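With one protein chain removed, the remaining protein chains of the complex are shown where they sit.
Naming follows writing order (A and B), and every chain is counted from residue 1.
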Amino acid sequence: MAPLNTFEGLIIWVGAFATLALYSVLYRENPVYRFAEHIFLGIATGYGLYVTWKDILYPNWFKEFFPGPLPPGVPADPGQPDFTGGFWLWGLAALAGAMYYTIYSKRFNWMSRLIMTTLMGLGAGLTFREFFGQYVPQIGKSFKPLLVVRANAAGSFDLTESIIASFSNMLFVACMFTVLMYFLFSFEQKNKFIKNSSYVGRWLMMIAFGAMFGSTVMARMSLFLGRLTFLFKDWIHWIQ
Amino acid sequence: MQSRTGARWEEFLGRLDRRLVSLGLVLFTLPPLVGKWVLPLTASSPSRALQAAVEAIPPEKLVFISSDWDAGTQAESRPQLTAIVRHLLKQKRKFVLFSVNSPTGPQIAQTTVEKAIKEEDLTEEQWKYGRDWANLGYKVANTPWIRTLSRSIQEAMKEDWQNTPISELEILKGVDRWGPDGQVAMLIDVTGSATIEYWYAYLTPTKVKLGLACTGVMAPEQYPYLDSGQLSGMLTGMKGAAEYFELIGAPSPELRVTMAGQSFAHLYIVLLILLGNVPIFLGWWQRRQR
Partner (left out) sequence: MQFPSLQLAGSEFWIAALLALGVAAGILALVHFANNQVKRAVIVGCAFLAGLFYFLEFFIPPDLKSEEVIVLRWNLTQTGSIIGNAAQVIAGFTFLLGIYNLVHIHGNIIRRLRGGWINSVAFFAAFLAMVVFAFWRDWQNWFDPLYPNYITPGKPEFIDPKGATFASQVADKLWAPLWVNDIVKDHKPRQDVYTLLFEGVYRNMDATMFSILAFYIVSAAYRAFRIRTREAAVLMITAVIVMLGQVPLGQFLTNWIPADGFFHGLRLEEINQFVLGQINSPVQRAIGFGIGLGGLAMALRIWLSLERGSYFEEGS
């Protein structure tokens, strides 16, 4: 068992009780779980408030907006003010943030819509840049050569490698093409080629979804193993 | 029509207490952990690619680590971050952490890195905070700010996670741009959410190398980016971390054992899926018999 007379040990004991309180829901819904769940919510909310101040509002707004003294022993740069902050226009950022709070008022909630749509507009304007950054390189890389010639270490033609590389590219292009067909022609189709392509595309998507399911299982089991290790190794020392 | 045996199975499955099935998961995964079973582990190509990408970074350039995970995914993300940091420490590559989308990210990354430094037998003086590494804290991941960051690190970052102005951090002196023409050669996103999408969108044009250590859930969606070269390498979940420890020559016996436990957890799920499908298999078999 983890020792209770050290601070590290105390953290482990508190953590173990917190873990067991939440795991009690696996037996059935119960008041201990509900209580622990609310403690978690409270702590998370409190932490969110702290971090929002510490990492966002304090450095980006408070210190920029309110004038303050220079750090002790740091002289002002030539031509620069002998104080920090004082960017009085940053008050408007607080006003913009405050506009969100009108969401609860029927009379004033147009202000919350104004700030929300403005931010959404900014995001929309950036989508063009995002599309070019994220997808355009992929479009280029989708045009793969279907016949690949590979050389071996001696520099002569390597038939096996060439066949494998060509097959790999052909398969890649065919898979992508058929799935695109499935999405582009999702309505009733009479053309046999399109119909069959999108049919194959549907099957290929099943393979991809299977891979996603398998990976999801892996992720979830890892999280469970993390807790199991905590309880049986860190807490009761069954696992050395 | 379902056969009598199939119906009986259905009835059995319906009555099966899910608490017993949950307990089964614990009982199935504990023996490998207690018995310290170790199974073979081969590094996958995305993990090898990440290792190669890290080792190809010019020594004078910085690595940024976007540590965007919280305790919810710590079983996967924490060993990933540890493995990557230990590799950087072995390579003597300076690094800077920051977190988007994960408010708890800076604090748990800080303790993880401090532990990794200790594991590499380095003292706080030998690998000094502010000179060799830094933690720039949490930022809200909104796209206007990320656009600013992609253009100028100095304009987007004000202070570190303990509110020390970045002008006082030696490691960040003159560090402003990403990519081959800038001071940052690589960004590695250790993430439990889809934050890598921001870096694809905004950092791909800067030609900075992107690495990813993601949870298993996210991994299949990232393969197109490995293919296009937008992603230099990737670690998938806890398995990726275990592989990376092997690759950097610092095998983690603890993680190897946990991977054995993971294997048995997967086996248990496969068996449950088969169990759940017994009535359907019986139906097929009986149809074939007729």
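The working rule: a residue touches a chain if its C-beta (ideal position, glycine included) is under 8 Å from a C-beta of that chain, and two chains touch if they have at least 3 such contacts.
On a predicted model such as this, the values are computed, not experimentally measured, just so you know.
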item: Candidates B:66, B:107, B:191 or B:232 - the one touching the absent chain; value: B:107
item: Those residues of chain B which, in the complete complex, touch the missing chain; value: 13, 16, 18, 21-22, 24-25, 39-42, 44-45, 70-75, 104, 107-108, 111, 114, 139-140, 142, 144-149, 151-152, 155-156, 162-164, 216, 219-221, 223-224, 226-227, 236-237, 239, 256, 259-260, 262-270, 272-273, 275-277, 280
item: Residues in chain A touching the chain absent from view; value: 7-8, 10-16, 18-19, 22-23, 25-26, 34-50, 52-54, 56-58, 60-61, 64-65, 67, 69, 71-72, 79-81, 83, 85-101, 103, 108, 110-111, 113-132, 134-135, 138-139, 142, 168, 171-173, 175-176, 179-180, 183, 201-218, 220-221, 223-224, 226-227, 230
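Definition applied: only the chains that are shown with their structure count from here on.
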item: Chain A and chain B: spacing of chain centres that average the CA atoms, whole Å; value: 12
item: Of chain B, residues touching chain A in the complex; value: 19, 22, 25-26, 29-30, 33-34, 36, 72-76, 103-104, 106, 137-140, 142-144, 147, 158-159, 161, 163, 165, 197, 200-205, 215-221, 224-225, 227-230, 236-239, 257-258, 261-262, 265-266, 269
item: Chain A to chain B touching residues, read off their complex; value: 26-27, 47-48, 51-52, 54-56, 58-60, 63-64, 71, 119, 122-123, 126, 129-134, 137-138, 140-141, 172, 208, 211-212, 215-219, 221-229, 232-233, 238-240
